[in-house]
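Report on one structure; see the data block that follows.
One chain of protein is taken out of this complex; the other chains stay put.
Note that the chains take the letters A, B and C in the order they are written out, and that residue 1 is the start of every chain.
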Amino acid sequence: VELRRDFHKYPEVGWTEFRTAAKVTEFLQRLDCAVVLGEAAVRPDEMMGVPAPASLEQHQQRAIAQGADPEIVAQMTGGLTGLWTDMKFGDGPLVALRFDLDANDLQEAQTDGHRPWRDGFASVNDGAMHACGHDGHAAVGLVLAKMLVQERQRFSGTVRLIFQPSEEGVRGAKAMVAAGAVDGVDTILGFHLGFQAGRPGLVIAGTEDFLATTKLNVWYKGQPAHAGAYPEQGKNALLAACTATLNLHAIARHSGGATRITVGKLHSGQGRNVIPADAYFELETRGVTSELDEYMLGEARRIIQAAGQMWDVSCRIEVAGGTKSGKSSPELAAQVADISRGVTGVSEVALTSSFGASEDYSHFMSVVQQQGGQGTYLQVGAALTSGHHTSTFDFDEAALSTAAEILLRTVWALLGINETPGR
Amino acid sequence: VELRRDFHKYPEVGWTEFRTAAKVTEFLQRLDCAVVLGEAAVRPDEMMGVPAPASLEQHQQRAIAQGADPEIVAQMTGGLTGLWTDMKFGDGPLVALRFDLDANDLQEAQTDGHRPWRDGFASVNDGAMHACGHDGHAAVGLVLAKMLVQERQRFSGTVRLIFQPSEEGVRGAKAMVAAGAVDGVDTILGFHLGFQAGRPGLVIAGTEDFLATTKLNVWYKGQPAHAGAYPEQGKNALLAACTATLNLHAIARHSGGATRITVGKLHSGQGRNVIPADAYFELETRGVTSELDEYMLGEARRIIQAAGQMWDVSCRIEVAGGTKSGKSSPELAAQVADISRGVTGVSEVALTSSFGASEDYSHFMSVVQQQGGQGTYLQVGAALTSGHHTSTFDFDEAALSTAAEILLRTVWALLGINETPGR
Amino acid sequence: VELRRDFHKYPEVGWTEFRTAAKVTEFLQRLDCAVVLGEAAVRPDEMMGVPAPASLEQHQQRAIAQGADPEIVAQMTGGLTGLWTDMKFGDGPLVALRFDLDANDLQEAQTDGHRPWRDGFASVNDGAMHACGHDGHAAVGLVLAKMLVQERQRFSGTVRLIFQPSEEGVRGAKAMVAAGAVDGVDTILGFHLGFQAGRPGLVIAGTEDFLATTKLNVWYKGQPAHAGAYPEQGKNALLAACTATLNLHAIARHSGGATRITVGKLHSGQGRNVIPADAYFELETRGVTSELDEYMLGEARRIIQAAGQMWDVSCRIEVAGGTKSGKSSPELAAQVADISRGVTGVSEVALTSSFGASEDYSHFMSVVQQQGGQGTYLQVGAALTSGHHTSTFDFDEAALSTAAEILLRTVWALLGINETPGR
Partner (left out) sequence: VELRRDFHKYPEVGWTEFRTAAKVTEFLQRLDCAVVLGEAAVRPDEMMGVPAPASLEQHQQRAIAQGADPEIVAQMTGGLTGLWTDMKFGDGPLVALRFDLDANDLQEAQTDGHRPWRDGFASVNDGAMHACGHDGHAAVGLVLAKMLVQERQRFSGTVRLIFQPSEEGVRGAKAMVAAGAVDGVDTILGFHLGFQAGRPGLVIAGTEDFLATTKLNVWYKGQPAHAGAYPEQGKNALLAACTATLNLHAIARHSGGATRITVGKLHSGQGRNVIPADAYFELETRGVTSELDEYMLGEARRIIQAAGQMWDVSCRIEVAGGTKSGKSSPELAAQVADISRGVTGVSEVALTSSFGASEDYSHFMSVVQQQGGQGTYLQVGAALTSGHHTSTFDFDEAALSTAAEILLRTVWALLGINETPGR
């Protein structure tokens, strides 16, 4: 609870988790764990949707001012805020657990009805808030590390704890996978507090239908002209963007399964009497399989480029995020379900649910499965004060120990020797 | 009148004027005029909107069956139905007159109220009708030739009589100009019965604001697919055509003057349960100057091609017609106005009018003016039974001699020696 | 085989099956079956996509000329070409079987490689062809009727044989259901030769994912105007249609399951120099449930009407076809699978398949299931010469007896008394 509240008070959004990652690093190092950091943990050229260098540097300064170890922060320059540690307990399989670190772009409620504010651990960082529970996830990861160290004689094998940045916008997993985060992993586990498990006591042991997704930013650049005097001299970026938007939404549905496309934001033009010379828009594609997302992406790229050519404006497309589709391994999910039934505080266990959205975890999991390994994603029920991604979001911290215990018991089931780990 | 009724009975649409052009040729040859025919008169690679070879051949056969000289028709193979003759009367300037030969794609009325039907000279060619008066124009041209021969001693200089095919759709002038039809011409005259001069007795001596225009046919070719089972396998030509159509109409207005664009016809698709694999559409651009039409055309080509790329369909663009903008030379128009005032049957003379539409004549005229020559376009009033291009169109044939006399007197004013030609 | 070849030779498309339906009626009446005909069998105001009265009358005349009983044909005036008969064998449940009668809009191949042409039973009706096997379906229905009469002492209950017109375009079932065709039905069976069962010997006993669908025809009516002279006076129906088309394809995908929309055909305009005053287009919506199809239809109607208002053109929408979604009852399908395994010529039985397309049968079946009854749809394997709906389609007629036997045995399983029916 203490760790969670500390993380909650100093929320940091994607690729700026300097303080959070440094605190995690310090904690692990105090447990004598060797931490893989910097470019060894995050491959720079695979990072997506990274803020400008000046902004990253400001966040680094802030992290130090808020108590982060300057030496550790220095190793994360450029937003390299992901890390992992391998805890080796003799021979045996490699089991990975993924925890996410980042906060949301949101102003936290400052009202007495909101416990973090009332109890003094509300966000002190303007415009950032832990409104999805990642503060809790990171805390569970650290407590689990501590318990594993304490119970080290009960295990044979290796436990890798992965702490990823930039889960929001599904931007961080790809660069960690590229750096080797799941190389050799036999089994991977991930979890979320709440979400589809909105009731306390409910555990969902597996998850299907993680949607693969790609996030694109698009810029058109044309030429301004006086709309009354010389309209023909303009190159109209807004007409290009409107044509692209309509046609993107008209991409054919696919017989292979569910797909999505949304242009969610569009900004164009300076004023009503000037031909709009610039347009910026953000879109995402999704597919219930990675192949379907690639189909959508291929169609989208072609349409975006052609719409630019149509109005003779230049076109720049940036991949701002993306992750693979996924589906928990059924046997592993069944095993986790069995384990969960015996855990204090668990009153109801579901084998699986259809996610219907995207989670950067599925990128890690699908790569592990492609390597021949297994993976599952748990949702651990918690009483919530309001929906995820809202300014009054909070959760019942009792769920933290439930989650930690399920994960510990699962690791024990996979790597355990001797008897069941005690509490 | 006899010539006009003969042409009226055997109407032939653009590039199929085999009988009409052969009859004109025979008439001129009987006057001992040397006729420039075939590729010497019409450059094949500049012909626009030509029917398929099989169709041309059928029309050649029909022309022969309807009395055309087979040898002359043979020289017109491929639709080379334009011709001219140079009548040389000693030294002096070169004055050209343009007459058009083609009929409209229209079924002529077969009712007693319609004089051509009542009097037995209505069209015998299904789907073709002289509904714009070109039958009268051609007749005036021949009568004028006869009068010029009779009065040959009164002239010094050369008169070139140009008989052009395919005025409808503005398709014929370009290929004749390319073959040299106006090379060396000092002055050019053209005329139309009726049109803006809908009242008998009215003559409009000059015309402004001929719109330059280009006619395009576009084909998109994609790939069909079952719309329910495999929509993603289709390449949708209709979506390309709809996007092109909307964006073509959105081309920016031009500060330099009036422009136009219209997609006037679109056909696409086989049935509702198949992704449409083909689309065909027809459009035209216009501009009050040739430069403005070129601006529209450039924009249109880019949009059409980009819309094809957008939906991954192949694109073919054909120029099906086009002509230049134009404006009568003011001094010449003033001279013609003065001449007209003295002609029998003329009660009212206007110096000029704004045309606001396209006429293939303006192609001839603008080239003559670029060469340093002069030109004007007359509209000779006639009582009309109904609007041009309608199935009950007919005109008071009294206007034919008025037109012939104005043209003769104008030629005399330009090339005449001795006294005024008598009648 | 003889019946099938007779139907094949005289193919009749949707709502014009006068000869086919009359022949079926005569055959049933000769078996002493009372036939429900005319408005009792087909409710006129629920018929969709009906040809013009003049065309229906011509087809009636042709049917009589080709040997249909004039009195029976007279009862079908207006296209009422559906019928059913109730064969009562004492007390017991009501089992219905559906057979379809209509041919396709297609010219049959006239080549020696095509058996119907070689053997003299190819279509004699221009532009119509049995290219989907409905000729075989109707023949199986009649042979089954004969067998049931022969074996009448072995059954207790009622068998209703439904012969439906206009399956193509899914236009006929609704009007028959409205007339009571499945009132009181406990179990319904339908079948198709070939289709997904393209291999001889294969039977698919049940079918899932019949797509609900709606077929719409849309007319926009605006106002023409000269595109060069007075473009502002037009009311542009083509711009309305293009806007509708693009936006229809942009209807949001639905989280509830697969949907489809296709504008498959669009015709607009008279020529390039006239603002297009009319547009006609055909579209279809689909959904894996009837609710999803209704969602698509609701969105589509709103978009179509708004696009008309946008360009100030009048809008008429006609429902030209439509059917409900469906899924075979699993227990019944399992029963049919068991039965099929024992039938001569059957070498492989699949329990179910995903259809992914639309069949008018699902309209009958889903209503029966809503009433608390059961239904399934069989696909009976046959060697095919080419794909359904192609001009060289033909099937191995050996499949006819296989189909008849499976249906007979299934009826016996449902209504049989005493021992298994012999052959």
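By our rule, a residue touches a chain if its C-beta (ideal position, glycine included) is under 8 Å from a C-beta of that chain, and two chains touch if they have at least 3 such contacts.
Because the structure is predicted, anything quoted here is derived from the model rather than measured.
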{"item": "Of A:His226, A:Arg316 or A:Arg341, the one touching the omitted chain in the full complex", "value": "A:His226"}
{"item": "Among A:Leu246, A:Val346 or A:Leu415, residue touching the chain not depicted", "value": "A:Leu246"}
{"item": "Touch criterion as defined above, residue of A:Thr213, A:Gln309 or A:Ser328 at the omitted chain", "value": "A:Thr213"}
{"item": "Residue, one of B:Ser55, B:Ser255, B:Gln371 or B:Ser386, that touches the chain absent here", "value": "B:Ser255"}
{"item": "Interface residues of chain C (partner: the chain not displayed)", "value": "229-232, 234, 236, 239, 243, 246-247, 250, 252-256, 275, 295, 302-303, 305-307, 309-312"}
{"item": "Absent chain, residues of chain B that touch it", "value": "246-247, 249-250, 252-253, 255, 258-261, 356"}
{"item": "Residues in chain A touching the chain absent from view", "value": "211, 213, 215, 226-229, 231, 238-239, 241-243, 245-246, 249, 260, 262-276, 282-284, 286, 356-358"}
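Methods note: only the chains that are shown with their structure count from here on.
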{"item": "Cα-superposition angle relating the copies chain B and chain A, to nearest 5°", "value": "180"}
{"item": "Geometric centre distance via CA averages, chain C-chain B, whole Å", "value": "52"}
{"item": "Cα-centroid distance, chain A relative to chain B, in whole angstrom", "value": "68"}
{"item": "Touching two or more other chains - residue numbers and ranges from chain A", "value": "246-247, 250, 252-253, 255"}
